[in-house]
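Removed from the display is one protein chain of the complex; every other protein chain stays in position.
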Amino acid sequence: MDWLEDELRRALARQDAPVGFAERVLARGRREPHGARRWLAAAAMVVVAAGAAGAWRQHQGYEAKREMMLALRLAAAPMHRIQLEVKDITQ
Amino acid sequence: MLNVVVEIGCDFTELLRQHQAMVFSIALHFLRDRATAEEVAQEVFFSLHRNLHQIETPLHAAAWLRKVAVQRAIDEGRRRSRKPQLALEDVAEPAAAAVKPSDPLLSELLRKLIATLPEAPRMVMVLRYQEDLDPSEIAAALEMPVATVKSHLQRSLVLLRGKLARRGIGESGWTG
Partner (left out) sequence: MKTLLIACLAALPVLAAPQQFQLNLDSVAAKSSQHVDVSLNSATLQFAAKFLDADNPDESRVRKLIEGIEGIYVRHYNFKSAGVWTQADLEPIRAQLHGPEWSKIVGSTNAEDGGSTEVWLHLAGNKSIGMAIVATDPKEVTVVNIAGNIDLETLAKLGGHFGVPKVKDPKKEHKED
């Protein structure tokens, strides 16, 4: 292996985050307003408790959207790579 | 009928534990300031916390975190760019002690030299040598052509070799 690249890997090796970093992030996260994930979980609980068909359907809808976005993301990634390669060749 | 089978494991605490070193190190090696790097890293995980519902798999989370860390580090670098930059030529030579391969002094010198590179090649070098990404992965992370990534890598290595050689540091010329 090239000596400089070897040294660069050594110099740029990952360093541990400062002590207590994770705790500080988690503490800050607890202070934040409810995010969409907690909204979805709360919505599911209300549905189970109240048996409201409308809220359940909405939960299903967000789940379906999530899966659709996942599928499109997986399909889009290789297409994007090709696009970058074409851009690379034509430059 | 919707039929989905997806791997489990997008717990925030677990993602934080797994990737805090990566995120912090990207910011640290790009910005060269521990306090600022921690602020940036906190913002990245805070952003993950807000957007966790968009994260589909642990692999997606890692790529997402890397990309956001890169973006935030670059943004922070631009905010600070009004302050005088240390030019490559001004980087002090290592202390009188001889520099040898695998020497912490050499590592520190390399980190300083990389910090003086312009923004794009600097981040390319961090992603290549910290994260071991190949050029096409770096191109995807930075949304630049692969040829540009390769050019940044090549030029940066030539520049660094030259700077080190002038200090008598190299494969055939370790000082001391």
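Residue numbering begins at 1 within each chain, and the chains themselves are lettered A and B in the order written.
Keep in mind that, in the parts below, a residue touches a chain if its C-beta (ideal position, glycine included) is under 8 Å from a C-beta of that chain, and two chains touch if they have at least 3 such contacts.
If you're wondering where the values come from, they're calculated on a predicted model, not measured in any experiment.
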| item | value |
| --- | --- |
| Touching partners, among the displayed chains, of the absent chain | A, B |
| Given B:34, B:78 or B:166, the one touching the chain that is not displayed | B:78 |
| In subunit B, positions touching the absent partner | 1-9, 47, 51, 54-59, 63-64, 67-68, 70-71, 74, 78, 81, 118-120, 123, 134-137, 140-144, 148 |
| Positions on subunit A where the hidden chain makes contact | 56-58, 60-65, 67-83, 85 |
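Here, only the chains that are shown with their structure count from here on.
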| item | value |
| --- | --- |
| Centroid distance [mean C-alpha coordinates] between subunit B and subunit A, Å | 20 |
| Of subunit A, residues touching subunit B in the complex | 3-18, 21-22, 24-26, 28-29, 32, 35-37, 40, 63-64, 66-67, 69-70, 73, 80-81, 84-85, 87-88, 91 |
| Residues of subunit B touching subunit A in the complex | 2, 4, 6, 12-13, 16-17, 20-25, 28-29, 34, 38, 41-42, 45-46, 49-54, 56, 60, 101-102, 106-108, 110-111, 114, 125-126, 128-130, 132, 136, 139-140, 145-148, 157, 160-161, 164, 170-171 |
